[in-house]
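Structure provided below as structure tokens; questions to follow.
Just one protein chain is left out here, and the rest sit where they should.
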Amino acid sequence: MSHGHDSEQVGHIVPLWLLFGVFFALIILTALTVWTATHLHLGAFNIWLALIIASMKATLVALFFMHLIWDKPYNGIVLVGAFMFVILFLGISLMDTAENMPDMYEGPAPAVATE
Amino acid sequence: MNVTDTSITPADLGGYASREAESENFLSYPKGILSWLVTLDHKRIGILYLICILTAFFIGGMFALLIRTELLTPGPTIVDADTYNQLFTLHGAIMIFLFIIPGIPAALGNFALPLMLGAKDVAFPRLNLTSWYLWLIGAAFTVFSLVNGGADTGWTFYTPYSTQTDGAIISITMGVFILGFSSILTGLNFLVTIHRLRPPGMTWFKMPLFLWAIYGTAIMQVLATPVIGITMLLLIVERTLGFGIFDPALGGDPVLFQHFFWFYSHPAVYIMILPALGIMSEIFSVFSRKHIFGYKFIAFSSIVLAILSFLVWGHHMFPSGQSQLANFVFSALTFTVSIPTAIKMFNWLATMYKGEIVLKTPMLYALSFMFLFGIGGLTGLFLGALAVDIHLHDTYFVVAHFHYVMFGGTVIAFLAGLHYWWPKVFGRMYNETLGRIGAAIIFVGFNMTFLSQFVMGSQGMPRRYYNYLDEYTIYHHISTGGSYLMAVGFFLIAGYLLHSLLKGKRAPANPWGGNTLEWHVPSPPPYYNFKEAPRVGDPYDFSEIHWDERIEGYVFRKAEGSA
Partner (left out) sequence: MGKKHSSDGAGHAEHPKWMQHHFDTPSQQFASSKMGMWLFLATEVLLFAGLFCAYAVYRANHMEMFVFGHQFLDVKWGAINTCVLLFSSLTAAWSVRAAQVGQKTLMIVLLFLTMCCGGGFMAIKYVEYSHKIHDGLLWGTQYKPTGHAAEVIHGEEAHAAGDLGGAHGRVDAGHTEAEQVAAIEAAHGAKAAGDAKAAGDAHTAGDAHAAGDGNATTAAPPAEAGAMHATELPADVLAIDAAERSATQPAAIGPRGLVPVAETDAAHAEAGGHHWEGPIPDNVHIFFGIYFGMTGLHGIHVLIGMIILGWLIYRALKNDFSPEYFTPVDLGVLYWHLVDLIWIFLFPLLYLIG
């Protein structure tokens, strides 16, 4: 526990050029993701490309707009940890339903439905 | 022994000091009902929580008695089948969401955590009070469903039944949503408090193990509870707007609901049990008058349990249409949970080994905890085994298992903690003899109630059934008898605890000889917990704590001959 004085500097002051630089990078990435989605036909890879670009944008926002790069590491760990648990949640649910879900839609159901 | 940190302060003189400080203890200062309702003091908020969750426990317990009475005979006994369904739903929902989850962390934890840490308060006192008010609002919604048609889905709210039944599902799910919010705020508050408000000298490995357990609990509260929030919201829009994501008739997937539900509700089970394990670590050490064995193992096992709790939710869904692969993975992962739990159990045993065991009421509860939680945990392995679970799923075996864990584990530990901290909270001693009798009655009553359920469950008696075959009658009789016995025990406990508030002997600062920081302040503690930054030592070093006949409590004194 640090016992600093009351005048201790709290928080990092981000220079304006950096704020604007991040903003323009975000706009460019947005344009890029729209372009790749509408003009590049990569099949299943499109979604991953979109997710990679989105993750880059999210990283920029988190690091610079949200000050994580200058912050106590714990706060970053909290955010990354939250995302890890999201991935865990999605991953296991997907693992299960990928085995199961097609079953639920196939079979002789329509014969009953159209009668 | 050269422990320099535990020096004698005026507060060590216990009761004497506390009487001088009477005017500024947190119970009497400031005065007035309003000062309680807007209090930001963690100790008072803990007491507010305590009153509320004990009320919830009473209501849930009454429902339990009605359920057991109904099951005394096959067929109708006192209520009809629909009422019975509502009874077990509300029993489960109230006990889980209103009592056990906030029970130890929000009531006992709120009181003890800053004191044990050596902090003046939790990090966000206003948030703390907010979470209590949210509890009240959530409780109001939950209980409102009782008068508004009742809910008959069981506490799990499985779709598609919960989207079709005519019960007051929306109000009860809204209640669960709000209670979840309350739980999140408590956990968040504790995490920040433990991280940021440790006084100089309180390093991570000088923290009492109860705080490690609360820390693990808080991680789960923060990370798991939001998922039940969105699940409940989706259930509400499913019912009101016909959303269709969980409705097979619309192409939705009810198993997905179960994934959502158990992603929270399995960690929730650990939210319930982990603080109980923390209380046990305190009590076993203090009442064996011996340093806790394997401090770091116990500390880390709390964190490991918190993380493992997120990896095993599918074992609730073995026969629910979950895939073979997921079944297999979850069954295997479930067994890993036994490792950190067993680490704790064996370390407590090693702590007691060759200790000077003092069989006071908290220790009696702790010993029954070890017995009952042991049975609960081991039967959990039966249920985690895929093949065995197919037979036992949704039978009374499961009911008995989780009551052994939740009641035999958490509630018993809650009682242990309540008796352990009662003198500290209220500054009064309860009647020790009655306390021991109460503990014995609960132990016997509990085993009568639930051991018989193991037997009938393994013979095939399904849970949640209103009627049953004659062959199960004897077990139901034993079970119901045991529940009545427990009710007697609880009324006895309530009686002597309330009596102690009025007529109890004044408690010394340290009636049990504990060395965690809360025992270094008078009973009840002063409004501003510590007048000066507390000196932090090893919380499990009892070498300088001695019984003093004059105050009938322990005092801190350097042992003769020590440097």
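Chains: A and B, in written order; residue numbering restarts at 1 for each.
Definition applied: contacts are C-beta pairs under 8 Å (C-beta built on N, C-alpha and C of every residue); 3 or more make two chains touch, one makes a residue touch a chain.
In this text the structure is predicted, and so the values were computed from the model without any measurement.
In the complete complex, the residue from B:H91, B:H259, B:K344 or B:R428 that touches the missing chain is B:H259. Of the listed positions B:I230, B:I390, B:L469 or B:L498, the one in contact with the omitted chain in the full complex is B:I230.
Panel shows subunit A; residues 1-8, 10-11, 13-14, 16, 19-20, 22-23, 26-27, 30, 33-34, 37-38, 41, 46-47, 50-51, 53-54, 57-58, 61-62, 64-67, 71-72, 74-75, 78-79, 81-83, 85-86, 89-90, 93-94, 97-98, 101-115 of it touch the chain omitted from the view. Within the entire complex, the positions of subunit B that touch the omitted partner chain are 119-125, 127, 184, 188-189, 191-192, 195-197, 222-227, 229-231, 233-234, 237-238, 241-245, 247-253, 256, 259-260, 528, 532-533.
Criterion: only the chains that are shown with their structure count from here on.
Put simply, subunit A touches subunit B in their complex at residues 1, 3, 74, 81-82, 85, 88-89, 92-93, 95-101, 104-105. Across the complex, subunit B meets subunit A through its residues 195, 198-200, 223, 227, 248, 251, 253, 255-256, 259, 263, 310-311, 313-314, 321-326, 329.
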